[in-house]
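Apart from one protein chain that is not included, each protein chain of the complex appears where it belongs.
Order of writing sets the chain letters: A, B and C. Residues in each chain are counted from 1.
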Amino acid sequence: MTHTRTALGISALIVAGCATAPPPPSAADLDRITEQVMKASFREQGIAKLDRIQQDQGQAACSSDTAPPEAVAKQIEAAAMAGVKWPEGGRYIGDWRVGETLAQNGRGMTWTDAAGAPSGGNCYNCHQISKAEISYGTIGPSLYNYGKLRGVKSVAAPESALIVQYTWAKIYNSKATNACSGMPRFGHAGVLTEAQMRDVMALLLDPQSPVNQ
Amino acid sequence: MTARRLAAALLMCGVAFAAQAQPSTADGIARYREMLADGNPADLFEAKGEALWKQKRGPKGATLEQCDLGKGPGIVKGAFVELPRWFADTQRVQDLESRLLTCMETLQGLDAKAIAETPFGRGEQANMEALAAYVSAASRGMKMNLPQAHAKEREMFEVGKRVFFFRGGPYDFSCASCHGEAGKRIRLQDLPDLTKNPGDGVGFAAWPAYRVSSGELWSMQRRLYDCYRQQRFPAPGFASDATIALGVYMGVNAKGAESIAPSIKR
Amino acid sequence: MATDPMRIRAQAQGSNAIVRVLMMHEMETGQRRDAAGKTIPAWHISDVTAQHNGKTVLTAHWGPAVSKNPFLQFTVKGAKAGDKVVVTWKDNRGESRTDEAVVA
Partner (left out) sequence: MNRQRRTALQHGASLAGLMLSLGLMPGVARAQAAGFNRAAFDAKSLADVLKAIGAGTPAESKDINLQAPDIAENGAVVPLGASTTLAGVKRILLLVEKNPNALAAAFDLSDSIDANVATRVKMGQTSNVYAVAITADNKVLFAQKEVKVTLGGCGG
């Protein structure tokens, strides 16, 4: 019955030359409509140009409430790892004091920031890091005692090499270890410079850093 | 039991327990918010909005008293908790601000496009925020109840969900990066999980709000605009479909949550 | 005269009335700079007076450290429902605003 009525309705509409009560849009239709809505809704402002909503593969694959298929995730991770730029001369560790300042700093790359203005690391927005800072976020795991818990007694010691390199890769491109990580790709996206990344590394790994006290 | 034994031990050591007891940071923040709740400057904007609603303005010299916010011309109470919704006259799903824009244009003859392009907090945008405070206040204590009967309303929900999860920008953030899980916070600010009903007076049911940090009344449009700034995205247009779709997604998810808007926020 | 009205709530409690006032004002500190680096001059409410049934009962002096859109709470002894409370503020530019409320 319903079926017949719908069919009749549609033919009547075709005669009338307009369309009401079409079938609900498919998921693919909705994806397409969303794409149009995104395109029509945003405008460039300051340094934030429209290329920022041109998704790369990793962004597109992680833009729903369901994780991408295992194979896609693995591919994203492998590509990210392959693209990690390791620090010049194997110098991974900088000054934890500068790292702490960077961790506190949540500025950079918004449309109210000037072009080329250095960015902060945004770390405390999402992570507990040093014990002294009580205003920390919980979106990411606690990084308090990061180096200590991983047995780092000296950053230069050969047995520390693995965790040092892992941490560098994680900061440079978080997708190298987790395709849909919530953390920005600080090196890959040019948020932090190599020198800044070294300082954040020191904050996490240097046994002298307050993080490891 | 353990706590009592601990207290006794401390007393025996000659240490006054009270002097040692440090209220937790969360308790401290809760107390701070409680102290601010009585005397919310949003009241000032609500009063201003009410005066604007009843004031003859614009080239047509008309009030907004015949504005149809979805429940019929002139009905303000209960309108807020059912927005965004489909409007037949504009053939669009509209949120509170975009609907006010329509009324300012059709009833008062004001230039909607010019208002949409005005920076927040200035000129007619400042009036818009006061009006949003007034309209939302008229539904204070009511439960969010967005309609989903119209196909376009359902479509906007689906689009809004996709916009919510859309990752982009140099930081790879989406709305879901911060608002996709319960019990999380940025620094000390609790983040409501907007993929479901986060509870009475939380998230969508708390905006517009008086922002303590800027001393201004922020509508949901301004809230979203600043979220996107911090997401490192380009700027969403005022009353653009992406922002309205997000409103539908968050509002439908919040069904049954009691509205406390206009509230007070950090 | 400043255009934005105050919100005054005066509630009888026992033999007193608790008065809560919200005022719309920038309360610019004089410490901030604009985009061009120029100091934004201080602009703040400097004087507040409260009257109860025509008699001045409270005078306050404020610096720019009082928050934007200020809140003030005080308690008038011996005030009862129906009494009139009038609050006036004056700022350092000479602008002022007076509003009143009836004790409820």
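Everything that follows uses one rule, which is that contacts are C-beta pairs under 8 Å (C-beta built on N, C-alpha and C of every residue); 3 or more make two chains touch, one makes a residue touch a chain.
Nothing here was measured: the structure is a model prediction, and the numbers come from that model.
Residues of chain C in touch with the missing chain: 16, 27, 29, 31, 46-47, 52, 55-68, 70-79, 92. Interface residues of chain B facing the missing partner chain: 23, 25, 28-29, 31-33, 35-36, 186-189, 212-215, 230, 266.
One rule holds for everything that comes next: only the chains that are shown with their structure count from here on.
With centres set at the average Cα position, the gap from chain A to chain B is 26 Å.
Chain geometry summary: the mean Cα position of chain A and that of chain C are 47 Å apart. Distance from the chain B centre to the chain C centre is 28 Å, each centre being the mean of its Cα atoms. Residue positions of chain B with contacts to 2 or more other chains are absent. Contact residues of chain A toward chain B in the complex are 21-22, 24-25, 30-31, 33-34, 37-38, 40-45, 48-50, 52-55, 58-60, 62-65, 109-112, 122, 124-126, 134-139, 182, 184-185, 189-191. Chain B contributes residues 38-39, 41, 43-44, 47-48, 210, 215 to its touches with chain C in the complex. Every residue of chain B that touches chain A in the complex is listed here, in rising order: 25, 151, 154-155, 158-159, 161-163, 165-174, 176-178, 180-181, 183-188, 191, 195, 229-230, 232-237, 240-243, 245.
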